[in-house]
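To keep things clear, I will list the structure first and then write my remarks on it.
Right, chain A next:
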Amino acid sequence: MQSTEALVSVGLNHYLVLSALLFTIGSLGVLLRKNMIVILMSIELMLNAVNISFVAFATYLDNLDGKIMVLFVMTIAAAEAAVGLALAVNIFKNFREVNIRFFEHLRG
Partner candidate 1 sequence: MGSDVFEISVNFVKMVAIFLLMVNLVPMLVWVERRGSAFIQNRFGPNRVGPLGLIQLAADAIKFLFKEEFIPPKGNKALFLIAPIIALIPGAIAFGSIPLSVPIEISAFEMFGSQWGPYVFPFQSFEIGIGIVFVLGVSSLGAYSMLLAGFGSANKYSLYGALRASAQMISYELAMGLAIVGILIVYGTFDFAEMIAAQQGPLSIPLFEADHVVNKILGILPNWGVFYQPVGFILLFVSVFAETNRLPFDLPEAESELVAGYHTEYGGIKMNMFYIGEYGHMMVASALIAVFYFGGYSLGTTLDTILVEGTIVPNMSALFASLLNLFGSGWEQSTNLINVVRAFVFHGIFMAKILLFLWIFVWVRWTLPRFRYDQLMDLGWKTMLPWALANTIITAFLMLFLR
Partner candidate 2 sequence: MSELDILFYILSSMSVLFGALVVLTSSPIYSSLYLVMSMLSVAGIFMTLNAPFIAGIQIIVYAGAVLVLFVMVLMLFDLKRETKAFTKGRFSGFLKLVGAGLLCGFIAGAAYESVSLIMATSEEIPTNIAAAAETGFSPTTNSIKEISKLLFTKYLFAFEVLGLLLLVVPIGAVALSRVAGGTHAKH
(Lines give C-alpha, C1' and ligand atoms only; values in the text may rest on other atoms or scores of the structure.)
Protein backbone atom coordinates (compact mmCIF):
# COMPACT_ATOMS: atom_id res chain seq x y z
CA MET A 1 0.00 0.00 0.00
CA GLN A 2 1.35 3.35 -0.93
CA SER A 3 0.41 5.23 2.24
CA THR A 4 2.20 2.97 4.73
CA GLU A 5 5.17 2.60 2.46
CA ALA A 6 5.58 6.38 2.45
CA LEU A 7 5.91 6.31 6.21
CA VAL A 8 8.23 3.35 6.40
CA SER A 9 11.07 4.15 4.04
CA VAL A 10 12.45 7.65 3.85
CA GLY A 11 12.92 9.06 0.38
CA LEU A 12 13.61 12.35 -1.29
CA ASN A 13 10.00 13.46 -0.63
CA HIS A 14 10.47 13.45 3.11
CA TYR A 15 13.51 15.67 3.04
CA LEU A 16 11.78 18.10 0.71
CA VAL A 17 8.75 18.25 2.98
CA LEU A 18 11.00 18.96 5.96
CA SER A 19 12.77 21.70 4.03
CA ALA A 20 9.44 23.23 2.97
CA LEU A 21 8.11 23.18 6.54
CA LEU A 22 11.18 24.87 7.96
CA PHE A 23 11.15 27.45 5.18
CA THR A 24 7.50 28.27 5.80
CA ILE A 25 8.02 28.57 9.53
CA GLY A 26 10.95 30.89 8.93
CA SER A 27 9.02 33.09 6.53
CA LEU A 28 6.13 33.30 8.99
CA GLY A 29 8.62 34.45 11.58
CA VAL A 30 9.85 37.19 9.29
CA LEU A 31 6.31 38.34 8.55
CA LEU A 32 4.73 38.14 11.97
CA ARG A 33 7.37 39.02 14.56
CA LYS A 34 8.22 42.56 15.53
CA ASN A 35 11.62 42.15 17.15
CA MET A 36 14.40 42.90 14.70
CA ILE A 37 16.76 40.23 16.03
CA VAL A 38 14.09 37.53 15.85
CA ILE A 39 13.51 38.48 12.23
CA LEU A 40 17.23 37.99 11.55
CA MET A 41 17.06 34.60 13.26
CA SER A 42 14.10 33.55 11.12
CA ILE A 43 16.12 34.43 8.04
CA GLU A 44 18.83 32.05 9.29
CA LEU A 45 16.16 29.37 9.69
CA MET A 46 15.05 29.85 6.08
CA LEU A 47 18.64 29.57 4.84
CA ASN A 48 19.01 26.34 6.81
CA ALA A 49 15.90 24.91 5.17
CA VAL A 50 17.37 25.68 1.76
CA ASN A 51 20.60 23.93 2.80
CA ILE A 52 18.66 20.76 3.66
CA SER A 53 17.02 20.84 0.25
CA PHE A 54 20.35 21.24 -1.53
CA VAL A 55 22.04 18.40 0.33
CA ALA A 56 19.02 16.09 -0.15
CA PHE A 57 19.13 16.62 -3.90
CA ALA A 58 22.91 16.20 -3.93
CA THR A 59 22.64 12.84 -2.18
CA TYR A 60 19.70 11.43 -4.08
CA LEU A 61 20.88 12.51 -7.53
CA ASP A 62 24.51 11.52 -6.83
CA ASN A 63 25.68 15.00 -7.70
CA LEU A 64 28.27 17.00 -5.79
CA ASP A 65 27.18 20.46 -6.90
CA GLY A 66 24.55 20.63 -4.18
CA LYS A 67 27.13 20.36 -1.43
CA ILE A 68 29.21 23.15 -2.92
CA MET A 69 26.15 25.38 -3.05
CA VAL A 70 25.66 24.61 0.64
CA LEU A 71 29.15 25.90 1.40
CA PHE A 72 28.41 29.10 -0.46
CA VAL A 73 25.02 29.59 1.21
CA MET A 74 26.51 29.07 4.67
CA THR A 75 29.28 31.56 4.07
CA ILE A 76 26.92 34.20 2.76
CA ALA A 77 24.47 33.60 5.60
CA ALA A 78 27.22 34.08 8.18
CA ALA A 79 28.42 37.27 6.50
CA GLU A 80 24.90 38.65 6.28
CA ALA A 81 24.23 37.82 9.93
CA ALA A 82 27.34 39.74 10.93
CA VAL A 83 26.35 42.86 9.00
CA GLY A 84 22.73 42.61 10.15
CA LEU A 85 23.79 42.41 13.78
CA ALA A 86 26.16 45.36 13.39
CA LEU A 87 23.27 47.40 12.01
CA ALA A 88 20.95 46.24 14.79
CA VAL A 89 23.49 47.21 17.44
CA ASN A 90 23.82 50.67 15.88
CA ILE A 91 20.05 51.13 15.81
CA PHE A 92 19.77 50.03 19.43
CA LYS A 93 22.50 52.44 20.48
CA ASN A 94 20.71 55.37 18.82
CA PHE A 95 17.05 54.68 19.54
CA ARG A 96 17.02 52.12 22.40
CA GLU A 97 14.28 50.22 20.52
CA VAL A 98 14.39 47.11 18.39
CA ASN A 99 10.67 46.94 17.75
CA ILE A 100 10.17 47.50 14.04
CA ARG A 101 6.77 49.14 14.58
CA PHE A 102 8.73 52.08 15.99
CA PHE A 103 10.44 52.64 12.66
CA GLU A 104 7.41 52.36 10.44
CA HIS A 105 7.17 56.01 9.51
CA LEU A 106 10.23 57.56 7.91
CA ARG A 107 10.81 60.63 9.97
CA GLY A 108 13.50 63.26 10.38
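Quick note on selection: all candidates are chains of the complex that A comes from, given by their letters.
Assume contacts are C-beta pairs under 8 Å (C-beta built on N, C-alpha and C of every residue); 3 or more make two chains touch, one makes a residue touch a chain; residues count from 1.
It should be emphasised that the depicted structure is a prediction, and the values quoted were computed from it without experimental measurement.
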item: In-complex contact partner of chain A, selected from candidates 1 or 2; value: 2
item: Of chain A, residues touching candidate 2 in the complex; value: 8-26, 28-29, 32-35, 37-38, 40-42, 44-45, 48, 51-52, 55-56, 58-65, 67-68, 70-72, 74-79, 81-83, 85-90, 92, 98-99
